[in-house]
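Shown below is the structure under consideration.
Heads up, one of the protein chains got dropped from this complex, but the rest are sitting where they should.
Presenting chain A:
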Amino acid sequence: MANTLISKLGALRIAPVIFTQPARTTTTKHYIPKFKKLRAQKVLKVDLPNPNEDISALSPEKIRQKMKERGILPPRQWMERPFYISATGGVFEPYVPPEGDGKASLVSTTRAKQAVQLLEKKSKSMMAIRKIKSFEEEFDQKEFVFQAQNTYIKAHESLANDDKRALRLYVTEKAYPEFRHNSRMKTIRWKFLESLEPPRVVHARCTDVVSKENIFGQVTVRFHTRQQLAVYDRFGRLIHGSEILAKDVLEYIVFEKHLSNLYGTWRIHEKIIPDWTPPKEPSKLTRVMPEPEPNIVQVESEETKQVEAGATAAAAPAIADK
């Protein structure tokens, strides 16, 4: 009895090899291995392409090799950089809106200071307007202001209608991307209700670019209006504003014209956002807060320190030799 038990245990001792390694019951091997080579020759090898190959992960040598295999020349590098010269890339001497404009009283220290500065700048504005008049004889501030408001409304309407072609007529190339920013795949409902105060020119500047004759004019117009805005996402869900809520909007819009250009037009160039603007309304879209990245605390072990010390010691004489 005991003998058999021991023998069984012995068998178990050998057995684990079979139990630990899973044996395959099905094999793809033919039962006659004799004609294996001939059988393999029945199917011709085809070099299958890998359409989902990650090219960015390949080394440059590998890419070169692959291109050589296919006989493709490397793509020519794009050495050009586009420039647009019929609009400037910013606002020169921007207007500084007085603090609390539209609601606060005129009596405050910053307001008083700004009033003094404004007087100083006014003469410059007058000069600039005179210069504009030298190019554009029929330039009249009162008329211009209504023309500007019209442009302002048209620009916003074409943005809401997603009419890119029309938007280019009312907006300079610098403002175009800023206008279109974040408007992709969204439905915008915008409505201009009324003007609370008549728009007025608050600032004007002229600058020459590159040559003396190449002059750009920039005029800042103050709009105090009442508007409605509602933004819907792709699925028609409200993400910003409301269609039943009117809001008072105070804006300083810079209009620009390429004065030297015979066919130049006054277009929206930028919006001046003062420091004292109230903070933006948070988005109605809520998101799960991303988990904070774990702080990796690097602990320098003694070994690494020693290695580093050795490295600096080894490096130091090399520099000394030089």
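Everything that follows uses one rule, which is that a residue touches a chain if its C-beta (ideal position, glycine included) is under 8 Å from a C-beta of that chain, and two chains touch if they have at least 3 such contacts; residues count from 1.
One rule holds for everything that comes next: contacts and distances are computed from a predicted model.
This figure omits one chain of the complex; the name its UniProt record holds, of "Trafficking protein particle complex subunit 2", "Large ribosomal subunit protein uL22m", "NADH-ubiquinone oxidoreductase 78 kDa subunit, mitochondrial" or "Gpi1-domain-containing protein", is "Large ribosomal subunit protein uL22m".
Among A:I72, A:V210, A:L262 or A:V299, only A:I72 touches the chain left out of the display. Screening A:A148, A:A230 or A:V254 for touch with the missing chain picks out A:A230. Touching the chain that is not shown, out of A:K131, A:R168, A:R189 or A:H224: A:R189 (per the contact rule at the top). For the chain left out of this panel, the touching residue among A:K42, A:R81, A:K142 or A:K212 is A:K42. Where chain A meets the chain that is not shown, the touching residues are 41-44, 46, 48-52, 70-73, 185-187, 189, 230, 232-239, 285-288.
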